[in-house]
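Just below is one structure, and these are the notes that go with it.
Removed: one protein chain of the complex. Kept in place: all other protein chains.
All chains are identified by letter, namely A and B, in their written order; residue positions are counted from 1 within each chain.
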Amino acid sequence: MQAMLDILGGLVLVSGTVFLLLGALGLNRMPDIFNRIQAGTKTTTLGTMLTLAGIGLMQPDWSMKLLLIGLFMLFTNPLSSQVLARAAHRGGARKTPETEVDRYAEDHGDPS
Amino acid sequence: MVDLLIYLAAALAGAAFLLVLYRFLAGPKPADRVIAFDVLTIISITGIALAAKIEGRIIYLDVALVYALLSFLGVIVIARYLERNL
Partner (left out) sequence: MSKAQISAKLFITLILFWMLLNGTFALDSFIVGVGASLIIVYFFRDSLSFLSEFRFTPQALMATLSYVAFFLKELVKSNLRLARIVLEPDLPINPGIVKVRTKLKSRMGRLLLANSITLTPGTLTIELEDEWLYIHWVTLESADIEGATQAIVEGFERHLEVMYG
């Protein structure tokens, strides 16, 4: 039984790190800071969740602590990227020319 | 088989780390470095969790938790700083 869970956990683990790698790729390919934050937050959040879940499947007695780390990341990751995105916008970060509309700049003035 | 999967995962996480490190060094703006730093920490947490599994030590998970807490606070503080000074 545990042998099956080990294999399953290993597969979940690898799928999680694949998402981490995709996020890293996105961070390098995206043209401006806002798109980079998007790529950086989402994929790493799911990637970490899957990694922790995979380890949890291999070590069921650790699952409480892994769950705690996962929940913590789930709540803090989006918060820090929100704060960073706002800071970047207020600091007048360059937006890619493909950007079609910016309602935030319309309402608050555009420092860039 | 399982060991192989764990080491494959560690290799993928390592490759992701190097890619993000490039963005961290290349910048160009401080905000780019901060988001790269944030992602580096998250990948490190995965790395610490993997190390805990490989070494079989649950105590490493506490390290990961404290690391997550500190990096969150760090990013918030740096973002606050950038907001006034960029």
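The rule is short, and it goes like this: a residue touches a chain if its C-beta (ideal position, glycine included) is under 8 Å from a C-beta of that chain, and two chains touch if they have at least 3 such contacts.
Predicted model, so just to flag it, every value in this text is computed and none were measured.
Colleague: In the intact complex, which of the depicted chains does the undisplayed chain touch?
Modeller: Looking at the entire complex, the absent chain's contacts are A.
Colleague: List every residue of subunit A that touches the chain not included in the displayed model.
Modeller: 19, 22, 25-26, 29-32, 34-35, 37-39, 41-43, 45-46, 64-65, 67-68, 74-75, 77-79, 81-82, 85-86, 89, 95-96, 98-105, 107
Everything that follows uses one rule, which is that only the chains that are shown with their structure count from here on.
Colleague: CA centre of subunit A versus CA centre of subunit B: separation in Å?
Modeller: Measuring from centre to centre gives 11 Å for this pair.
Colleague: Where on subunit B does subunit A make contact in their complex?
Modeller: Counting only subunit B, the residues touching subunit A are 1-2, 4-6, 8-10, 12-13, 15-17, 19-20, 22-23, 29, 31-32, 34-36, 38-39, 42-43, 45-46, 49-50, 52-53, 58, 61-62, 64-65, 68-69, 72, 75-76, 79-80, 82-83, 86.
Colleague: Could you please specify the touching residues of subunit A with respect to subunit B in the complex?
Modeller: Checking each residue of subunit A against subunit B gives 6-7, 9-11, 13-14, 16-18, 20-21, 23-25, 27-28, 33, 36-37, 40, 44-45, 47-48, 51-52, 54-55, 58-59, 61-62, 65-66, 68-69, 72-73, 76-77, 79-81, 83-84, 86-88, 90-94.
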